[in-house]
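Then we have subunit A:
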Amino acid sequence: MTSNPLLDATGVAKNYGAVAALRNASLSVLPGEVHALMGANGAGKSTLVKILTGAIPANAGRILIRGEARDIRSPAAARRAGLLPVYQEPSLIPDLDVLSNLRLTSTPVEPFRAWVRELGIPDLDIRDTARDIPLAVLRVLDLARALAVEPDVLLLDEMTAALPANLAEKVLEVVRRQGDSGRAVIFISHRFVEISALCDRATVLRDGETVGVVDIVPGVEEKIVELMLGTRIVKTHVAARSAAQKAVPAPARPRLSVHNLRVGTKLNDVSFDLADGEVAGVVALEGQGQDELFAALAGSIRPSGGTIEVDGQPAKFSHPIDAIRAGLAYVPGDRAEALAMQRSVRENIALPFSAALRNWGPIAMRQERAKVVSAIERLQIDTRAQGEVQRLSGGNQQKVTIARWVAADTRTLLCFDPTRGIDVGTKQEIYKLLREVAGHGKSVLFYTSELEEVQRVCDRVIVIFGGRVVDIFPVEEADEPALMRAAYGLPRGAKADIGILADPHCSSPESASSSASTSPGATP
Partner candidate 1 sequence: AGKYTIGISNTVQGNGWREEMVCAMKAQALASGEVAKLNIAHRNTDAAGQLEDIRNLISAKVDAIVVNPADPAGIKAGLEEATKAGIVVVAVDQAVTEPSAYIISNNQEQYAYLGAKWLFGQMGGKGEVFYMRGAAGASADSDRDKGFKKALAEFPDVKVAQEVFTGWQQDQAKQQILSFLSTGTPINGIWTSGIDNVIVDALVESQAPLVPIVGADNAGFVGQLSSVKGLVGAAVTNPGSIGGAGVTLALQILDGKKPAQQTVLVEPQLWENATDEGKAKLKAAADPSLSPEWPVSISIPDWTTYTKDQIVACKGPGE
Partner candidate 2 sequence: MSTTAIQPVPFGRRVKRFMADRPLIPLIILLIILVVILQILRPGIVNERWIANTIKFAIPLAILAGCQTMTMLTGGIDLSIGTVATMSAFIMATQVVNQDPAVAFLLAMMPAVLIGLVNGIGVGVFRVHPLIMTLGTSLIGTGCLQVYQRTVIASGARIPDFLAWLGTGLTYGVPNALLLFVPLAALIVFTLSRTGFGRLLYAVGDNERATRLSGVQYWQVITALYVISSVLAGITGLLYIGLIKAPSLSLAEPLVLPSVAAAVIGGTSIFGGRGGYTGTIIGALILTVLTTLLTILQMPEGARRILFGLIVLFVTAAYLRIVEER
């Protein structure tokens, strides 16, 4: 690959007031290349994508497209220059139907439809309003819309983060073929598996600066992590929990006990127990009813059948306050859902203290402060920008959502994918915290979309498929292939090839592309 770069950006800088989101970023992408853009949270990846595609202006920097200097001032200009992004957040207009969305962007309909089918969604009605379409599908539509105009450079910002494995797999196949056909793809992901399966090279950002460009070869992960984290702790493996830690004496009755729980058509008949001092994992593909399960336990929606027992007492929740009173607190994966972004760290942590009507009066400021400070310390939240939570980094924001319930001394945490889009270092801290909470006799229900987390954190894992519990594993057996199979509803012990994610170790580009060729779907 010695051809001229398709896209060549150097010295890109972007300041938000006093904060430098990008200081000196560079990125060079060759034709036919799938190029990973990597970096810890807040390193500036999304910012760079936004600058390259005209969504925000840069403060400095030079961008060459096919060797020509281009000034891209708007997404429309980027599109004309052949740069098409799929941003971290869905970009379809919520109140327009899919067809109107296509018209708005002058996207040809037939190629779009072909790509949608290719990406594994056979039955899309393009008269459906975007608002009514599930998030994962929306992401795919976003991608299909970009693909339909045959961009020279496709920029995918954490495209696979919110996708279930089956859709993610299709996306990866399609992306790889883009590269094969001489176009370029800039691919952002925190998942090394995907990077190594897909990418040719990676540019690593740290604190807004490009700190290295590496070829993806087996074993390069260590090097990338080193670049990403700089002097920070390099890849701390959570030590396998000792037998002593695991030996939770089985209590007389479970902390939480769910029987035959049903929610609409999404969740049918789920039963399991959660004990004090236990972290129970929940694993499921996208849309298998896990959202509804957590929402029901959190009191956000009312189950249509079955029972929830807390400490042996039947419980009925009609509002999160009821669940909270029963000692169940919900930590959503999307921190924007949990935080009042313009308020301070302190107010966010103390929010549950004021919730009940009887606590609407004057606040005992000193007491509150003590509780908040101790929670901040336990979670090691970086409070340099504590005046407004929106100024915290993503990982620290995530910690605040948990700190709130640590400060409230909640007995049971319902964590829904709390490490979504968080860097390696912060993840480790969150794992540690959850174990610690369990160590204090509290219990945690932990849904994760990253299967490798299960063995790091959980004591047990509950697998849900099609709205039912299909298996409950002891953690020792819960390696990724086993979990993956179970998540697809396959019986334990069966061996079937379910795609490249099944075995990350043999996913070199060659073997991956061969598996792609066996998959159904025609190239548009």
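Keep in mind how these were chosen: all candidates are chains of the complex that A comes from, given by their letters.
Couple of notes before you dig in:
Keep this in mind: contacts are C-beta pairs under 8 Å (C-beta built on N, C-alpha and C of every residue); 3 or more make two chains touch, one makes a residue touch a chain; residues count from 1.
Every value quoted in this text rests on a predicted model; they were computed, and no experiment measured them.
Applying the touch definition to subunit A and the options 1 or 2 in this complex singles out candidate 2. For subunit A in complex with candidate 2, the touching residues are 15, 17-20, 23, 42, 207-208, 298, 300, 319-321, 324-325, 330, 332, 336-343, 347, 350-357, 359-363, 365, 393, 404.
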